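One protein chain omitted, others in place.
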Amino acid sequence: MGEYLVDIKHEKLSFFTPVGEVKALNDVSIRMKEGEVLGVVGESGSGKSVTAYSLIGLTAENGKIMGGEVNFNGHRVDLMSEKEMRGIRGKEISIIFQDPMTSLNPVYTIGNQIEEAVRIHGDKSAEEARERAKELLTLVGINEPEKRLKQYPHELSGGMRQRVMIAIALACEPKLLIADEPTTALDVTIQAQILELMNDLKNKLGMGIMLITHDLGVVASMCDNIAVMYAGEIVEYGSADDIFYNPKHEYTRGLLKSIPKFQEKEYSKLVPIEGQPVDLLNPPKGCPFAPRCDSCMKICLREKPESIDFGENHYSRCWLNVKDEYSGGEKS
Amino acid sequence: MLKYIVKRILMGVLTAFIVATLTFFIMNLVPGGPFLSEKAVTPQAQAAMEAKYGLDKPLFMQYLTYMGDLLHGNMGLSIKKRGFTVTDIIGNKFPVSARLGGLAVLVAVMIGVPLGSVAAYRRGKTLDNIIIVFSTAGIAIPSFLTSTLMMYFLSVKLKLLPSLGLDSPQSYIMPVIALSLYPTCYIARLMRSSMLDVIGQDYMRTARAKGVGTFKAIFKHALRNAILPVVTYLGPLLAALMTGSFIIEKIFTIPGLGHEFVSAIPSRDYPLIMGTTIFLACFIIMMNVIVDIAYAFIDPRIKLK
Partner (left out) sequence: MEKKKNLLSFQLNADDFLPATADEKESLVIMRESVGFWQDGFRRFKKNKIAMTAFVIVAVIMILAFIVPLFYPYAYEQQIKGSERLGIMEYSASELDRIAAGESVFPHFLGTDQNGRDYTIRVLVGARVSMTVGIIASALILLIGSVYGAVAGYFGGNVDMVMMRIVDVLYTVPDVLIIILLAQVLKFPLQNLSKVPGFGWITALGPNMVSMFLVFALLYWVGMARIVRGQIMVLKQNEYVTAAKALGATDGRIIKKHLITNCIGTLIVTTTLQIPSSIFTESFLSFLGLGVQAPMPSLGSLASNALNGLQTYPEKLFAPAFMIFIIILSFNLLGDGLRDAFDPKMKK
């Protein structure tokens, strides 16, 4: 087993659609240690979910990994057959989805669906599975587990259902939990509860969490490291502190400016990022963010910026950093 | 639940009553009568016959008499089949049609549902294309063509199967195929499109993420969700096939209810027409209630009220 739980190296992934090849991931590298919480941030279509899905083998049928490696816990996930993959899914990696309203099968009881997850991996009897299901419901903070097990998804609230989804995900005590926008579809008060629950569970069970979100506020509270994605690339990666206090990419700065800050006395205006995300069918040859970037320079339109390190655990792809260095170099 | 069923049955009785009333008046207001075609009958004899069946009374009186008898479970005597009560005729003919039709529905479901599911699961692949081609062709052949062509090749040319009646198990083969071809193909198409819809749902992704295998994902998680449109179609289908298809019964000379009913119309066998119509109406209504109940059992989100 390698040093890392997750080690994605230069992954390229494309979707083949009737209109052409959509390059959804373009040289994405991600590393996660055991028990680490990584936040993956970006807007819709930036490739954050695709990265996570390729790790658990749930990429849509027309998606194909075109290069790089996807390692998980010592397995080359990208080379595994569907059957081998099935042995890992739900056992070593689990996932919870954005919309708890539609992610549970409406025609089976909660109990049935949790017990199924318990029994797929391992050889528990029906009774043991039921006991385990009760245990799991208690773990995710649901009262009266006996009663809940017999209920159908439509009889539970959204927050409750997301807790059930978490219970299903935890059934086999996975090493990694992928949370794909777990709070987006929930009310704000419930969002906080679910995040708190995930934080507690991480501390109790010691699993790694890959938290995918478009909301920087969500990752701030619980992530060790943060990867900012744009147009199928990781444009900046660093510790939570680096990203929040020392951002090195214009897109990250833009995201930070668009978070409301209520603590500040003076109400600073929210600054939206203008424009539309790029069309990955026709990716631009320069920096993908260039058309929307306020500090865009001539070179940004022409050449792709390479990754520049700022210490051990912080890198970014932006020509501004090169410019700073270049001009900084001239001055000194 | 019980309240709902009772309510639906009461509604059904009302519907059947309206159907009976409508049929009674339409049937009697149409020019012609049961004894007109028999030319040899003298006017006196005809009057006597009409008096015997109460046809000489004013129409509204006839209606009241009929409805009164109906309430006592008496559907009267057949005019053309002397000596038989309508209840007897239905009692004799319905089981024949019901057995044949029930068998055809069973075949249609047993073949159509798996075919459609497999096609959806293998969408875009060769197997899917084969199933699509056959099921689309299958709903383009009227059953009278299937039966005549089968009769021509299997009975007349190759002499493999008996062409008439329902006396042996083999004699069921052709009528059942003829009856079930269309519904089989229709169910396969219905199942395929609803299965495709379900496969794209989020909970199917959840099942995959749990590590559920393909077979179990399709037959446990998807099937129960995807089968609802098929169940909806089963109500009218059961009603139509089990009450007897006139065409099939005519072609294969099967003594079923469908044939009996259609022959009764031109000969104006009023009691038989009325009795069969009311029976058919009740049967259709009953099938629809059963389908609704089955629906609620399959999908817990549906509340019967």
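Descriptive notes on the structure:
For reference, chains read A and B in written order, and residue numbers begin at 1 within each chain.
The definition used in the following text is that contacts are C-beta pairs under 8 Å (C-beta built on N, C-alpha and C of every residue); 3 or more make two chains touch, one makes a residue touch a chain.
It should be emphasised that the depicted structure is a prediction, and the values quoted were computed from it without experimental measurement.
Contact between subunit A and the unshown chain involves residues 18, 275-276, 278-279, 281-282, 284, 286, 290-291, 295-303, 306, 308-309, 319, 322-323, 325-327, 329.
Of the residues in subunit B, those that touch the hidden partner chain are 11, 14-16, 18-19, 22-23, 26-27, 30-32, 136-137, 139-142, 144-145, 148-149, 152, 156, 197, 246-247, 250, 261-262, 265-266, 273, 276-277, 280-281, 284-285.
By our rule, only the chains that are shown with their structure count from here on.
Centroids of subunit A and subunit B (each the mean of its C-alpha atoms) stand 54 Å apart.
For subunit B in complex with subunit A, the touching residues are 201-203, 205-214, 221, 224-225, 298-301.
Interface residues of subunit A facing subunit B in the complex, by the touch rule stated above, are 56, 58, 82, 86-91, 94-95, 97, 99, 102-108, 116-117, 120-121, 152, 154, 165, 168, 171.
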